[in-house]
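Got a structure for you, written out below as structure tokens; questions coming shortly.
In this view, the complex is presented without one of its protein chains, the others remaining in place.
Showing chain A:
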Amino acid sequence: MAAPQGQLRVKWYFISLLSITAVLFALVFGTGSGSFTDRLKPRLGLDLQGGTSITLQTKTSDNKPPAKDKLDEARNIIEQRVNATGVAEPEVVVEGDRNIVVNIAGAQTGDGFRALVAPAELRFRQVVTSTPDIDEAAVNATPSPSPSASGSPAPSASPSASASPNAAVSPTPEATAKPSATPSASASAAPSATPAPSGSAAPSPSPTVNPDVAKRKEEALASAKAAVGDANWQLAQQLIDNPSQFQGHEKDVYNQLKPFGKLTGAQVDALPLKMQFGVYNISCKQLGERPPGAVADPTQNVVACGKDTNTDPKTKKKTTSWTKYVLDVASVLGTDVADATGSYDTGWKVNMKFKSAGQDKWTELTKKAYNGGQNATQQNGTDRVAIVLDNAVVSAPAIQGVINGDAQITGSFSREDVTNLAAQLRFGSLPLTFEQSQAQTISPTLGSAQLKAGLLAAGIGMLLVIIYSFFYYRLLGTVIFLSLIMSAILVFGALVLLGRQIGFTLTLAGIAGFIVSLGVAADSFVIYFERLKDEIRDGRSPRSAVPRAWARARRTIISANAISILAAVVLYIFAIGTVQGFAFALGLATVLDLVVVFLFRHPIMAAFASTKAFLSPRVSGLGRVLNKPTEQGDTIISTNPKEA
């Protein structure tokens, strides 16, 4: 290996390395926007900058991943929905084969947004009967509280006969909206007349109920019984069996049954349907706290609550009241809704379009409800169809005609109400059902603290490696030091660029990946240098040892790094979430390590090999090997083969 030739080669290696670096950073600055320092900022994950992240996992009945296009469709709907809330730059991505992740960076209150994204199952159910929710104040305020015997119907229940059943496209008969119209204090509190109309009302678990759930319900029921006590339980039974006998004594009954007001959501969920509805003490708050999905089963009758916001026309003060409903089986589901939009003409309203199959079901449902409303003996709001999302009634408009086209929901809505309702209807029409599998909000201060700690860990790791290399390899430590710096520069450039081009975000797990890759990078030195020591021990001059050691070490380094890259690629493909970020970082750093090994370390060693310093044993760290080449030869040779 003639020196001039070696020198020439070295030069070209460095030039290519410099060109790669230059191109990388030209791209970093060229494609970015903002100030000089802005362009140097990598994309940070939520755990490093703060924000809200929600992972929604699809639930399929057969537990197989859903079809890709359905997942994409769901992603689009969720994205539109999140965008509609006006949140800045939300990131909605499909992750793996069954997850959708919604990320919003920066400071967020997060919880409103979280509720919006919360997976919901939309159901349309005919109202069987309803009663206002009462609380203690209401009971004590009037001697005879709202659930009075007077069976006066909910105002809106009186159907406007103007319904023209054949008006196909958005018929005039408004599916009148709930709020203002819904029962005030005068609403019927005598559900007795019409308890659940059919046998399907029985709250017995349907056969499809998973045994775990059934068991949990049984336990919850037992604990609920224990909590309220035997006497009260029986009183409650009597109350729901024959409410009329307690007429005028509501206050006493209420005070008697107070323990019911302390039951948890799960306990309430386990109670018989009639009890959930008929015992005044069970509040809408408790019903709202039932476990998610408590009213999702479309084949069951359920109890759910709706919120009514009433504005006093005189004082303009808003008051909120709640109404309890018994609802029939769900014949129309969220998946039947094709679209829902808000619009304004004489007032805010929501327009609903149905899918073709859904349209038939909807028409059928409205027919039933409309006829129910016409039936004078059942004036309990059976002309109303409740839109149920999760455990709550979003809206319960009265049906004013058989609707065989698009539907409109009108009422005293605000613009916000309409936007929300339309979005909920649209969101409810997701092609898949989701379960929220992870949700987190990271406060920005905590995020930046994590970033600092992560960088500190990386710094300490790097420092330790460098100290060790100087200690062990002396001057050769400089090579390690320089290449680690070189790697760091390349990794940083790639990080910024990839963040911009393919949206790679640096997370805490990613930082950990880089830290681990430090070890891998340093190890390729160890392989090389130990090889070099072998060569020198064998009596070669350092100058000739370098290329020979390189040829041998290269092979090992490539096979070993191949394993690392393989591990990273497999992890990246098969893993999800933070695991992916970690794998990506590890793989990226390993590939860049190979670049540095080939274009930097090898040439710099070649350059070193021709210097005087390298030949001086004391400086190069190969010293102890060079020092005593012969004196122990015998012992070593004799030990090896004999032992095995």
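Brief remarks follow.
As a convention for this text, a residue touches a chain if its C-beta (ideal position, glycine included) is under 8 Å from a C-beta of that chain, and two chains touch if they have at least 3 such contacts; residues count from 1.
Please note the rule applied: contacts and distances are computed from a predicted model.
This figure omits one chain of the complex; the name its UniProt record holds, of "Protein-export membrane protein SecF", "Sugar ABC transporter permease", "Ion-translocating oxidoreductase complex subunit C" or "Acyl-CoA dehydrogenase", is "Protein-export membrane protein SecF".
Listed residues A:10, A:515, A:592 or A:607: the one in touch with the omitted chain is A:515. Among A:32, A:96, A:259 or A:298, only A:96 touches the chain left out of the display.
Between the chain not shown and the residues A:93, A:222 or A:570, the one that touches is A:570. In the full complex, chain A touches the omitted chain through residues 47, 55, 57, 96, 99, 107-109, 111, 114-115, 118, 262, 264, 266, 288-289, 292, 435-446, 448-450, 452-454, 456-458, 460-465, 468-469, 472, 508-509, 511-512, 515-516, 518-520, 522-523, 525-527, 530-531, 533-535, 537-540, 545, 548-549, 552, 555-556, 559-564, 566-568, 570-571, 573-579, 582, 586, 624-625, 629-644.
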